[in-house]
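The structure appears right after this line, and notes come after that.
A protein chain is absent from this complex, but the other protein chains hold their places.
Showing chain A:
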Amino acid sequence: MRRAAGTCDDDGVMADRQTSRGPAADKTSNDAAPATSEGTDLLRLIRPVEGRLVAGVAQGVADQLRLDPVVLRLAFVLLTVLDGIGAVAYAALWMFTPRAPYEGRDPGRDWSQIAAYGAIALALMALGWLTGASAGGIGAWPIAVGGIGSLILWQQADPDRRRRWMDSTVGQARKSWVRTIAGLVLVVVGAIGFLALNDELGKAQPGFVFTLVVVGGVALIAAPWLAGLWKELQRERRERIRQEERAEFAAHVHDSVLHTLTLIQRNAHDSREVMRLARSQERELRNWLYQPKQDADASVAAAVRRVAAEEEDAHGVPIEVVCVGDCPLTPELSAMMQAARQAMVNAAKYSGSSVVSVYAEVEPGEVTVFVRDRGVGFDMSEVPEDRMGIRQSIIGRMERNGGSARVRTELGEGTEVMLTMKLESS
């Protein structure tokens, strides 16, 4: 039956247009344009072809009531099992509702869902038969009404709230699965014990089986939906993280990279300054991309890198740093950093070397720092006694703090300063 009696073509077209936009679209269009005539507000009940299980009645009614079809289907099943009124209502609606127009071949039905609903119906029937609650038994009605009610409630809750419900229960069950399983075992054991004690285990056994069938059916229906919900949740979380990362990235590029590029354009005439800016930006970007975030006041490797960066900026000579191992910074090691800084300053300022190499190694028993340049070098014996840089700031400082410093230099061969500090604890 393609079109029910009493439906004129105009109405049909109007209904088609409405349903094709879906309930959500309806709602917004109604909210946005309250002036629309009453005719469009009253949707005609039609049976969609896509996604139907039997004849699309449940789906059509669900569209109309803005509920999930699952709710309607369960309600029909429940009412049918209870006293057959569900089947009668379904048949009546089937007869009096027009089918939604559909181009092309009819889509196939989801037989696994039909089977699941069938299983639920059978199980409910069996349960009713066993407990004697079928055929309109008064005791079954509250359960039916309560069940349908909670289904509608679930359906009516906005997606966020529903997700929160799901999150808290699923999340807790996940986190404390041991407790959940233990609880379930206790409940089952308790129930069996109670029944055994009252000598009713034998009688209740078939009931158990059918209860299991019901639960299985419900799980079969709900599983894909729950899985979809979970997937959606994960996707959203990923998307949010990605957006935050993108925002951080954009902020960094703007604050730091673009800023430096502007400065480079302004200082284009000064090649030394351009070099310094480029180096400093490169270092910053590199640290941001590849280096673990470290507190320069807390660890040797971070402190060496920071000192080198500062002196590189101050003197415009590239300082290449290689660090092996790491350990927390102690007062002695801080003094060592001061000495290393002085060695870097000397190398950058006086050696004339185009690059300074710094190597810091933390071993279990000691920390070593090498500062090396390939510059002019000098004659140690000709350095006046009062030259503060090497004797006081490097050698003297290291010795005062329990370490040692060695300077190797040769005219024309460059200079290397070696700093060593023993570690106490190990």
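The criterion applied here is as follows: contacts are C-beta pairs under 8 Å (C-beta built on N, C-alpha and C of every residue); 3 or more make two chains touch, one makes a residue touch a chain; residues count from 1.
The criterion applied here is as follows: contacts and distances are computed from a predicted model.
The subunit not displayed here is recorded in UniProt as "DNA-binding response regulator", chosen from "TonB-linked outer membrane protein, SusC/RagA family", "Cytochrome d ubiquinol oxidase subunit II", "ABC transporter permease" or "DNA-binding response regulator". One of A:H259, A:R286, A:R400 or A:K422 touches the chain omitted from the figure, and that residue is A:R286. Of A:W94, A:Y359 or A:F378, it is A:Y359 that touches the chain left out of the display. Only one residue in the set A:D270, A:E320, A:E366 or A:E399 touches the chain that does not appear here, and it is A:E320.
Annotation for chain A: contacts to the undisplayed chain at residues 286, 289-290, 292-293, 320, 322-325, 357, 359, 361, 363, 370, 372, 374, 416.
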